[in-house]
Structure formats: C-alpha cells, structure tokens
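Note that one protein chain of the assembly has been removed; the remaining protein chains are unaltered in position.
Then we have chain A:
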Amino acid sequence: MLETEELKKVFKGKIAVEGANLYLDKGESVGLLGPNGAGKSTTISMISTLLKPSSGDVRLYGKSVIKNPGKMRQVLGVVPQEIALYGELTAYENLKFFGRIYGLSGKDLEISIQRVLELVGLVDRQKEIVKTYSGGMKRRVNIAAAMMHEPEVIIMDEPTVGIDPQSRSHILEMVRQLNQEKGLTVLYTSHYMEEVERLCDRVYVMDHGRIIASGTKEELKSILSSEETVWMELDRPYPEFFKELQSFDGIRQAAEIGKGINFIVPKGSRVLGNLFQAAERHRAQIVNVTVQTPTLEDVFLHLTGRKLRD
C-alpha cells in the first residue's frame, strides 16, 4: 500500500535520514523505533508529504506522492508529536474546524465529531476548553482530530509522550482497536519499546538516520536467539564486582541499573557459576537472579549499543 524507496534528507549539509526503505501493507501496524534524533520524525514527515526528500521516493499504491501529494493527503491522518490543537477553543470546536477543512459539513460533520469523540472517550467533556484539559486528554483530542476524515493510514509520532499511565493505556488500546477492529493501517513511532511490542506486527529500527534492522517482533528477537539476558539484583551497587564481571568471557553489554546488573550471555553458558564465586569474593549479596529470553529493548541495545531512551 505504502512504501518508501531510498529516502534521504539532508539539512544544511547534515544527513538526517539516508537510504530509508520501508513498506506498509494495508491493515498492518508497523512500528518505527529509535532513540531521540534517530531520524524518525524526519522520515514520517517525508512520508506524510510535509517535507520534500533530498532524494528517493514515497509511493502510495505504486504511485509517487512527491510531485502529487494530494492523493496521499486524502487517505492519510497524522498525529503529530506536539499537541496540534487550538487551546482557546473547545474539543468540539477544534474537531468541527478540522472536519470542515476536509470538506465535511452539516449532519456528516456532526456524526464524525461524535464518532471520534466516542473513540477517544471525551463525549462528556467535548464542550470544555482544550487548554484546561489534562495532558492525556489533549493527546486524545490530538488523535481524534486526525481521525475526523476517516483516513486509511494513520501515522502516529510518539502519541503518548508525557502523559500518565492511565491515559497512555487508553490510547494504546484505542490504537489497537483501530488497527485490529477497523482495519486501519498504522505507522507508529515511539521510543517506548513496550508500546511497539504491544501494538505492532512489524518493526523498523532506526538509528543515526538509517534503518538498521526490520522484521516482525519474533524475527528481530531471533537476532539474539542464541543468547539470554540475565538480570542480577544485589543488595547495593558493587563497582568493583561490576568491573570484574565485565571482564568475564561471554558476557556482553553489561549495564549497571540501580542496585542490579543487566547483561547478555550465550545460551547455556556456564559463566553464572563463576559469577557467583566472584560475588562471594567481593562480598556482594545477590538478592535475585533472572534469566530471560531477549526483548526488543535487548535487540535495540545489541544493534545500536545504546538504550532507546538514552
């Protein structure tokens, strides 16, 4: 349905995105993962026709949208990272305006407003001024505004940034419903790994302006299938023990997180025995040890050498 070919964007001599190739099939939910500054927003700005690529192409049903963005804009809904609403107006007035600019009027406009308000759970508070809303409610209206014209594809650029867990959960459930029950095609960018794991069928991982991996969640995790993630919780931090642990053969990507240590070892490795001995030498008291299969977060760490929210 939608694909990009070797998308590249250069800002004042600096490459923001290079060689981005991705595709979305109809009804799919695809995640675009990457830390801040990875090039996600630039990529989706080019896909949504807001930004002209320096080179490359974006195709909708096989036809380029660079020169003729009109077709793309008809079927596309964009939920921007910022709250793109008129704060001094009510949610109802905002939605009415965004409906009108898509040519809706009269009864159709009213039906659309109530439909999206129901979707985001704000029917009862539609007449309140947006700037008096909580962060979560603003985010929900932000999504509703992009849904007014019933788009086929929706691009969501970190739609849950800075909101409380309850609102976040509500939004994620809403996106899941839109995708699975209404067949909406979703391109979801986030640096919250758990959101992408929960919502997306396939994932593209971006870093430094390039797509460095892609596939289904299982395919990505299989990159680390021969490895296991170990979480070792201690009674307090032991810097010397951590230093020695890093020197052990087979231990990779060790990271001190609070009182514990996270690291990757080859599957079936016997290194754990040696670790217990080392802990005893440093008089480090082990509270808990968990061995788990890799998460997407581990995959990301493996691919980029840094954590998503670094």
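Please note the rule applied: a residue touches a chain if its C-beta (ideal position, glycine included) is under 8 Å from a C-beta of that chain, and two chains touch if they have at least 3 such contacts; residues count from 1.
Here is the rule we use: contacts and distances are computed from a predicted model.
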item: Among "ABC-type quaternary amine transporter", "ABC-2 type transport system permease protein", "Thioredoxin-like fold domain-containing protein" or "Metallophosphoesterase", UniProt-listed name of the chain not shown; value: "ABC-2 type transport system permease protein"
item: Contact residue for the chain not shown (choose from A:21, A:36, A:55 or A:74); value: A:74
item: Identified contact with the non-displayed chain, of A:82, A:124, A:181 or A:249; value: A:82
item: Contact with the hidden chain (one of A:100, A:182 or A:243); value: A:100
item: Given A:1, A:15, A:50 or A:161, the one touching the chain that is not displayed; value: A:50
item: Residue ranges of chain A at the interface with the undisplayed chain; value: 11, 48-52, 70, 73-74, 76, 78, 80-86, 88-89, 93, 97-98, 100-103, 129, 145-146
